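Have a look at the structure below before the remarks.
Our next item is chain A:
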Amino acid sequence: MSEITITIDGKEVKTQEGELILNAARANDIFIPAICYLTRCSPTLACRICLVEADGKQVYACNAKSKDGMQITTSTETIEAEKRAIMEVYDVNHPLQCGVCDQSGECELQNYTLEIGVDSQSYAIKDVDRSIQNWGLLNYDPSLCIMCERCTTVCKDMIGDGALSTRARGSDAIDASFKESMPKDAYSMWNKLNKSLIQPNDGEKLDCTDCGECSAVCPVGAIVSADFQYTSNAWELTKVPATCSHCSAGCQIQYEVKHGSIDAPEDKIYRVQNEWNYVSLCGAGRYGYNFENKVDAKDEAAFAKAVEAFEKADTIRFDSQITNEEALILQKLKETKGYKLINEEARKFANFMKEYAAVSGNAIYKTPLKAVNDANFVISVGSAIKTDNPNARFAINNAMIMNKGAAMYFHPVADPVVDTMGKNIMSINHAPMLEEASMYLILDLFAKKDALPSEVAEYIASFHSTKTITVTETIKEKVVEIVKEMKVNEETGEEEEIEVEKSKMVPKKVEKEVEVDDNRLLEIVNAPKKFEESMEKLLKKKDTFAMIVGPDFYSHPNAKNLARLVALVEKYTDFSVTMIPEKGNSLGVAMICDLDELAGSYSVGYNVAADFVLSAAGKGDLDMPAMNQQEGTLTSIQLRVNPTNAALPYAGYELNDIANALGLEAALTVDYTEQLGAIDGFRAEKFDDLPNHFSNSGEEVRGYELEATTATTGDESVAPFDEAAAMSDAMVYLANPTLQFNDFTNMSHQLSEEVGLYVSSDYAKANELSEGDKVSVTSTKGSLELNVKIDSKIGGNIPFVPSFDSNLNSEALFNDYRFSSATIKKV
Partner candidate 1 sequence: METAYFIETIIKIVVILLVFSALAGFGTYFERKILAFMQRRLGPMNVGPFGVLQIAADGIKLFTKEDIVPTNAVGPIFKIAPVITAATAFMAAAAIPFLPQFTIFGYTVHPIVADVNIGILYILGVMAVGFYGPLLGSLASSNKFALLSAARAAAVFISYEVITGLALLGPLMMVGSFSLIDFNNYQAGGMGDWIIWSQPVAFVLFWIAAFAETGRTPFHLVANDHEIIDGFGTEYSGMRWGLFFIGEYANMFFISFVIVLLFLGGFGDGSVFGALMFLLKMSFFFFFFLWTRAAWPDIRPDQLMWLCWKVLMPLAVLNVVVTGFVMMF
Partner candidate 2 sequence: MMSLEQFENRNVSENGYYKVDIESYPETGWEKAKQVFSRTIRGELFVGLWVVMREMLKFDIHTVQYPKEKLPVGPRYRAVHEMQRLWESGTERCIGCGLCEKICISDCIRMDTRIDENSRKEVSEYTINLGRCIFCGYCAEVCPELAIVHGGRYENTSEQRAHFTDYEDMLTPFDMAVKGQVPEYPGFGAVTPHEDERVKSTPLAY
């Protein structure tokens, strides 16, 4: 792509060759109306209101690509007539219910109707029954739907569930006279609109991962949150820009805040909104917002006890749901008071990156997740992708659709959500403990063999052998036949029989012996049949490669070897490497804190169990502010330091108060933001200087990007893997169901659920379990009693033990690794 210049309405605009006219205009603050187009998704051409004239021809700005020197006019007489007619059509039979509609005030139909100045109606058609439907977390009001298909588009192109489709509207045909009298684009748009409505795939209830993105993109009030509906007008809500802290994607969100009610006037969060053109949320971020820790006043006695506990303690335990600033406070406390900092998850991640750095030379992985959106071949390893980082899944799906890409998903647990992402993704469900094998396979498939360290190349080669197989081939054979024909003899004029030779092609099956390369790695990782063939298809025309590495690797018994293999992949293949930090701010914590392996005798815990507990969930000895009551920064998978803001007030003590009591000095927690600059990769920026928004061109103007840091490299040796270590007996997997990440998501009223043992329906059937059955799960380490929950979003036969509820000490079943052999018995 190269930079070109086009002219829009007389203004010279620089853009990239092939950029959509609409996006070029938007990036340069030129307004072109557009309803159905979603940035990052494919154009649907449903609304046709983005009509412009390019080099004298009418084109759709959301679909037409710019060429050098293009002359574009956004308004001509015919275009204006079309726009006016289109808006009139949208207003046909649209209920006049802006007065109660949730979208009122931010409704695109309202806006464009006013912008285009529709003050009378020329068209009419008989309305059909369009009753309201409840889809679970969402309500759909078809009478408000303008069939822009943004919901179906985002669900397919971005999220990957493809859970919405169109259905017949059952309407009369449009009065024939309109065909003549109407502008033509408006007529065809109406024709299409008049045929369909939206429905969940099965017609009744939505069966999806409940991201709610369809409600976000809906330009009108047709798809709305059932919980929010009719509780507030958009304009009454104060938007607080923040960062979602549930997972490492660090999505930009806005908390929308207003006083609770007349009886309970305290502020509360009504909903979470996002800049849907540029960021897509998962359901946890969208619905998991009211986890605030309500504290009325400073509890001085508890605070005194906390300070006392800190004086007495030699260890601080914490998890990674904290801000960078808090992590820095803890690190500083370690430096001044000599505490041991215990956070196993972050420590393993840090160690993994350290080992990776020793081979790759990058102190942390160097490619942000957005590289995946731009790639056309993506591999995910070691991650239950839809729950480890929903945005990583969106990115893979988006890459497959928008870049005509393909993907491979290596994970022991089959995932129906991944499978619905289309046939361009190949799932490889290898046995747990064979992650190294998958890495060797990737090296085998993609590495430049001659560049690879020779031992590695040899090791890989040792899996190859040639074998002779019999293939049945269909070949076409030429068969010559003698046919008798009657022909009129020209000379005689009589008919006579003559013999003619005729040849024709006939298919024929032949068996043939061929020598093929046999790759035993494929068998080891349980690759699907006809692997080579499918690979060939997947790899056709692919040139940008990205790999996502997940948390299964960090806690793997052979994590070090895996880290080195990951580094080798990055070094000797075209793949870029992105790692998924397991928790909200694992990356920040891993970079900022110097974590210890062994704990001391008396510990203070921050959001985790210990002798004295500080808790943002209100479960400990001293209350702490929850993430929606705090200012600070979070480090995301995008290698970005994102600011987040307090949406709700907090009256109690925070970590900074304790730090001050222990001898550190800072008026506010965010005073530490600037001090982060002392850490490699971070910058010395004041919190108040950090922006948090998207620009018109979709550029992410949020916080700052981490700077690349290098590490000293050592040797590139990797160890072979132990095929025999593969786990094959009954086991459980430590992972969460969709929408759940931690206590905070579970505290939110729309998401709150009872924990259980999440099993696929196949597993339930095979083991004669049904929803709600009580089972005991026993591993070598311990045992737990759980209720069975059948989850349609997991597959295979490995049940999930969730970790989102800290009351359930799920780690008790696991040695470090996220898989553990376990027996499950009904009780």
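If you want to know what made the cut, all candidates are chains of the complex that A comes from, given by their letters.
Observations
The criterion applied here is as follows: contacts are C-beta pairs under 8 Å (C-beta built on N, C-alpha and C of every residue); 3 or more make two chains touch, one makes a residue touch a chain; residues count from 1.
Remember, predicted model here, so these are calculated numbers, not experimental data.
Every candidate listed (1 or 2) is part of this complex; the one in touch with chain A, counting any copy, is 2. For chain A in complex with candidate 2, the touching residues are 98-100, 104, 119-126, 132, 139, 172, 175, 226, 229-233, 235-236, 259, 261-263.
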